[in-house]
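All protein chains but one are shown at their positions in the complex.
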Amino acid sequence: MQDILFYVFAALTLVCGFLVVANPISRSPVTSALFLVLTIVSLSGLFVLLHAFFLAAVQIVVYAGAALVLFLFVIMMLDLKAEERRRITRLGLIGGGLVAVAMAWLFRVVPREAALVASGPAHVEGSTPALGALLFTQYLLPFEAISLVLVAGMVGAILLSRKEPS
Amino acid sequence: MDLLERLTPIEQSVTFGALKVVGVFAIVMFLVAYAVLIERRVCAAIQDRIGPNRAGPFGLLQPLADAVKAFLKEDFMPAQAHPVYFWLAPALVMIPSLLVVAVIPFGSTLGNPDNRMVIADLNIGILYTFGIASLGVYGIVLAGYAARSKYPLMGGIRSGAQMISYEIAMGLSLIPLFLLVGDLNLGAVIDYQARGLFGWLIFKQPLAFAIFLVAAFAETNRLPFDMPEAEQELAGGYNIEYSSIKFALFFMAEYAHMIAASAMLVTLFFGGWTLPFFGLDQPASTFWGGLLHIGIFLAKLLAMMVLFVWVRWMWPRFRYDQLMALGWTRLVPLALGNIVVTALWLWLKAG
Partner (left out) sequence: MDSQLSQYLPVLMLAAVAVAATAGMMILSMMLGKLGRRSKAKDTAYECGMIPVGNPTPRLSMRFYLVAMLFILFDIEVIFLYPWAVVYRRFLEHPAMANPILFSMVSFLGVLLVGYLYALKKRAFEWRN
C-alpha cells in the first residue's frame, strides 16, 4: 500500500513538475503556477509517506499556501501573457545536454557518498515535538539566523515596492 | 454485525473510516443546505420579516428548491472568459472547504473504544487545517482572473489579499493555546479542556478567542469583512460573471467554511464534544453515550453558526483600508503580545 502510494505521488510530482516548465497545451504562466501547486501537494504526500508530517504541513502552508499565492499575484499584476514557443537552438541543445550529463553523474555519485540510501525512512524524528526539541537545542543558531533573513526580506520587499518620493 | 466481525482489524478500520467519511460528508452537505435557510430565517427575524416559509412546513424544503433552481439555471460562460480556469475556480473553492473538517473530533467513541469519532486523528492536527484552508485562496483569485473583466479581477485579488492577511493573525492567535496544551493534535486540545467549565480555553485565553473569531469572520469572507459580496455598494466580487451551480458552489463553499470555522471554535475554545457536567467529559463507554457526545458537538456547532449569522445581520461592513489595517496593525501585535505574555506567565509559574 505504502509502495503504491509512493509511486503514485512520485509520478504525480514528476508529471506536474514537467508540466510546469514544458506544458505542451498551454503556455500560460497561470497554468504553470497551478501545476506547481499540484507538484508541491504531491511532494507533501511524499513527505507524509516518509513520516515527516510536520514538513508535509510546512510544504502546504508555506509553499502552496503562501509562496505560490505571491507568484499568482505577480502574474496577475504584470498581466503576463502566454509565453511564445521558443525555437530550439544549437547552443541550448548543447547546454541542456551538458546539464543532463552532470545531473546523471550527481545521481550516481551523491547517494554513494552521502549514504542516503542506507539510512531508510526516519520514524520518530518527523514528529513535531522531536523536531522542536532538535530545533531549539542543536540548531538554535541557524534558527536565530532565520529571523535576520526574514527581516532582510521584509526590508527588501518594502524598499522595492515603495513609491519614489516626488 | 456478523459480517463486521469476520473482517480483519485493518479491513474493519478501513470500513469504519469510509463510513465516517461518508457520514461526515453527508452531515456537512446537509448543514450547508440548512445553514442557508437558518441565515434567511434569522435575517428575516432581525429585519422583522417572515422569511422563506412557502416550501414545505416552516420553509423546511427551501434548500431543496434552491438546489433545483441552481441546477436548472443557464450554465452561462461569458465569451471573454478563460474556459478552463472558469470551470476550475468554483471547484478549487469548494474542495478545500470540504476537506478542512477531517481532523476535527466530532464525538468521543462510538460502540468500540478504538472507534474514535474523527476522520483523521493527525498529530499535526491544527497545521492540517491551516494548510488546507490556505489552499482556498487559489479558487478565489483564479475566479477573478478567469472572468477577464475588471470587477471580478479586483474583487478576486482583494479577497485573496484579505484572506492571506488574516491567516497570519489566525495562526498567531492560536499559539498561546498550544503553549498550554503542548500538542498540535485536536483530540489532545479537547482532553486538556476536560476539567470543568473553567478548563475551557475560552476562559483561559479570551484574547486568543477574540482574535481567532475576528480572523475566522475574515477568512470565511462574511460580513464585517465581506468585500467579495458587498452587493449594496459594489458590483460584486470574483463571482459576478458566474451563474447556475458554479455560482452556488461559491456560496456552498462559504457555508462549508463557516461550518468548519464553527467546528474549530467549538473544538479549540468550547471543549469540543465534552460538557463539564454528569461526567460527559470522559470518552463514552456505551453506544448511546457516544451518540450523545455527537449531539453535544452538533448543538455547540449550531450555536456558533447562529453567532456567525447574527453577526452578519447586525454589523456594518468595514472599508477595505480599515480591514487591512485592522488585520496587520491591530490583530497581529495583539496576538504577538498574547504569545509573549502567556510564555512569560508559564515561565514564571515554572520558577
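So that you can tell them apart, the chains are marked A and B in the order they are listed, and the count of residues begins at 1 in each.
Following the convention adopted for this analysis, contacts are C-beta pairs under 8 Å (C-beta built on N, C-alpha and C of every residue); 3 or more make two chains touch, one makes a residue touch a chain.
From a predicted model like this one, the values you see are computed outputs, not experimental measurements.
> Among B:Leu110, B:Ile190, B:Ile211 or B:Ile240, which residue is in touch with the absent chain?
Spelled out, the listed residue whose C-beta touches the missing chain is B:Ile240.
> Using the touch rule from the top, list residues of chain A that touch the missing partner.
Counting over the whole complex, chain A touches the hidden chain at residues 1-2, 48-49, 51, 53-54, 58, 61-62, 65-67, 69-70, 73-74, 76-77, 79, 128-129, 131-133, 135-137, 140, 143-144, 146-148, 150-151, 153-155, 157-158, 161-163.
> Of the residues in chain B, which ones touch the absent chain?
Contact residues on chain B toward the absent chain are 13-14, 17-18, 20-22, 24-25, 29, 70-76, 78-80, 87, 90-91, 94-95, 98-99, 102, 119-123, 126-128, 147-151, 153-154, 157, 161, 164-165, 167-168, 171-172, 175-176, 178-180, 182-184, 235, 240-241, 244-246, 249, 320-321, 324-325, 328-329, 332-333, 336, 339-340, 343-344, 346-347, 350-351.
Note that only the chains that are shown with their structure count from here on.
> Could you please state the distance in Å, as a whole number, between where the Cα atoms of chain A are centred and where those of chain B are centred?
About 29 Å separates the centre of chain A from that of chain B.
> Using the touch definition up top, name the residues of chain B that touch chain A in the complex.
For this pair, the touching residues of chain B are 84-85, 88, 122-124, 127-128, 130-132, 134-135, 137-138, 141-142, 145, 153, 157, 160-161, 164, 167, 183-184.
> Spell out the residues on chain A that touch chain B in their complex, using ranges where they run on.
26, 30-31, 34, 37, 44, 53-54, 56-58, 60-61, 64-66, 68-69, 72-73, 76, 127-129
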